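Right, one structure below, let's go through it.
Every protein chain except one is present and positioned as in the full complex.
Moving on to subunit A:
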Amino acid sequence: MSRLREPLTVLVFLLPVLVLFGAFRFLPMLGAAGLSVTDYQPGGDVEFAGAENYASLVGDDHFLASLRTTLTYAAIYVPLILVVALGTALLLHSVPWGRGFFRAALLAPYVTSLVLSGVIWKWLFEPAGLLRDPSTVLPALAVVGVWKGFGYAMLVLLAGIRNVPADCLEAAKVDGASVWQRFRHMILPSLRPAIFFVVVVETIGAFQVFDLIYVMTGGGPVRASYTLAYAVYQYGFTYVEIGKAAAAGLVLWAIVLLVSLTQRRAFERNP
């Protein structure tokens, strides 16, 4: 009985998060999987549709274009946020005073309302017309995304940098290692787990980008910012094609899973 007590206690403490995860993540996912093989009408009628919704996605040029748009956005956003977050983390680590203040200031965009910042960024981009030009809209959105999200990534990387022993860095400096050499051969290797975490989290975020698009461009101009998540929203709520939206959502989930696993393997192979 006493052997069972400890695992049971652990289970009880885990229960809230398990329940919440089950209720708000796992069950909806199962529901989406079920909906994706149905033709679900707002009036309440449900018909089994088999793989029809998935087949319609394959033949939907806009869905395939949204996939390309999402990949392009991720290709701009992820490296950019990594560079900005790493740069600010290194700067923050090296400032001799006011570190707490700067950390809070740099984290401020992360806790700012996205609707509010979206409106302000729209004003800022207006004179240059960056959101009106299909060729500049994705980079412009990526800049806003990075501005909004780099604070969190910066904190993760800053924690990683602090784990590098200061005396080792000091010894390397005494031995004549340059700033670049210390960064390249000492800081960067010890940051690999933190970088992996940031890359995975931000890639997932890039694939799921919706709110920025919703607030700033509505998927335009000329569908240049029509991402996968926005397509899911439009299928589901604008066109009330819930089955197709659920199918698109599951495709998005599968892509994110695949990308995350691939990244994990890549990081494991090159420790």
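By definition in this document, a residue touches a chain if its C-beta (ideal position, glycine included) is under 8 Å from a C-beta of that chain, and two chains touch if they have at least 3 such contacts; residues count from 1.
Throughout what follows, contacts and distances are computed from a predicted model.
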Candidate names "Choline dehydrogenase", "Multiple sugar transport system substrate-binding protein", "Hydantoin utilization protein A" or "Nitrite/sulfite reductase"; UniProt protein name, chain not shown: "Multiple sugar transport system substrate-binding protein"
Touch criterion as defined above, residue of A:Leu131, A:Val232 or A:Val256 at the omitted chain: A:Leu131
Residue of A:Pro7, A:Gly43 or A:Gly176 touching the missing chain in the full complex: A:Gly43
In subunit A, positions touching the absent partner: 9, 12-13, 15-16, 19-20, 23, 40-45, 56, 61, 126, 129, 131-134, 217-223, 233-234, 236-240, 242
